[in-house]
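Can you keep this structure in mind? I'll have questions shortly.
The other protein chains are all here in position, but one chain of the complex has been omitted.
Order of writing sets the chain letters: A and B. Residues in each chain are counted from 1.
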Amino acid sequence: MTSPAEVPITSNDDVVRVRQVVRGLAAEVKMSLVDQTKVVTAASELARNTFVYGGGGTATVELVTNPATGRTGVKIVFTDEGPGIPDVDLALTEGWSSGSGLGLGLSGTRRLVDEFDLETEPGTGTRISVTKWTR
Amino acid sequence: MTLGAGRQQRIATLLRERREGVLDHWVAAVLNTVRGRTTQAELRGQLAELYELVVQAMGEEDGTAAGELSAALQELSRTRARQGFSPSETAVSVFGLKDAVLHEIEAGGGTGVVVYREFASFSKDIDDLGLLTFETYARTREQVIADQAEQLLELSTPVVKLWEGIVGVPLVGTLDSARTQVVMESLLQTLVDTGSEHAVIDITGVPAVDTEVAQHLLKTVVAARLMGAECVISGIRPQIAQTIVALGIEFGDIVTKATLADALAYALERSGVRVGAG
Partner (left out) sequence: MERVPILKIGDTLLVSIQIDLQDQTVLALQEDLAERIVQTQARGVIIDITAVEIVDSFIGRMFATIASMSRLLDAETVVVGMRPAVAITLVELGLSLGGVRTALDLERGMKLLDSGADLR
């Protein structure tokens, strides 16, 4: 599978496509089954957020290597040009969700990955980058 | 790195011309420390190879031989670390060359400031090589320790079948987050593989738990429930019970039993097996 792979998120189907691409790369770096499932689930949550709240965007999936530990991992960056997140701290609060029962807020998703980085600007968009390392 | 960089002409000449003498001394010095674990012939072979590389490295311009020398030293050092040699025994293999050279300088009636100044410079180069072997040694040992820890992790987390439909995990020793995670995964997989609806997690042999470990245990129980199986935790020590309460961790409706036997009896009853005395 090619890395980095760019997957546009413009419909519900694309959530499934993001999952498949992430799973492919996670399997390629021989991530444990549990970790694969975690990162694919996180990607699924974030892809849906990008579509539903961000009004669509892109997911960039790539293989990365940690220079300090030599471990490999999968990094996924979601970008959209939607309304942004007005209160980031609130969005990361346990159990918080802005939509009508969609998503578990971002806190649950954050627990599924090793690195979680969120940049958002009200009115211009959101960029969320997550990384899962092999154990 | 280059050796000498042309500033150690006398030493270089000495190394070339009095090869046998220096090598004899070097081998003798090293042999003293590694007695019994390697033969003299084998050791001489190893050191002679290093010796050639030192000589070449001192006479070269481009650093090819120096590169080979450090690769050879790292390899030697790795082998020694894996064979269980101590750090000083490993380092002597390199430092011994200094004594041998000094001995030859003195035996040759070497006087004069120049030759000693060169020796000081040579000695510093050898120290650098010694440090290199040391680093490699330490890295290799760390790798050995990490490998062993991993093997221990696998050994220390057996999931055993207690009865038809009931599996158990007797946990012994300190639980850390990584180990608890391994236990969790192998327990859940065993539930599927054996079609067991009951699991007993026995922590009699666990001296203490922290918040993270307690959380992992809880998560295991909840995950098993999602799969359609029930877990019982047994053997909670008084101190651990206190910790759990003090940390404010909710064990909720998770079934706990005092002993593994009680837990097994409970699981048997739940799975419809009747246990009677006689």
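We adopt the following convention: a contact is a pair of C-beta atoms (placed from the backbone, for glycine too) under 8 Å apart; a residue touches a chain by one contact, two chains touch by 3 or more.
Just so we're clear, the structure is a prediction, and the values are computed from it rather than from any experiment.
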item	value
Hidden partner chain, touching residue among B:L152, B:V192 or B:V245	B:V192
Interface with the undisplayed chain - residues on chain B	184-185, 188-189, 191-192, 195-197, 219, 222-229
Touch list for chain A against the chain that is not drawn	12-13, 15-16, 19-20, 23, 33-34, 36-38, 40-41, 44-45, 48, 94-95, 101-104, 107-109, 111-112
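What we mean here is this: only the chains that are shown with their structure count from here on.
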item	value
Centre-to-centre distance between chain B and chain A (centres being mean Cα positions), rounded to whole Å	35
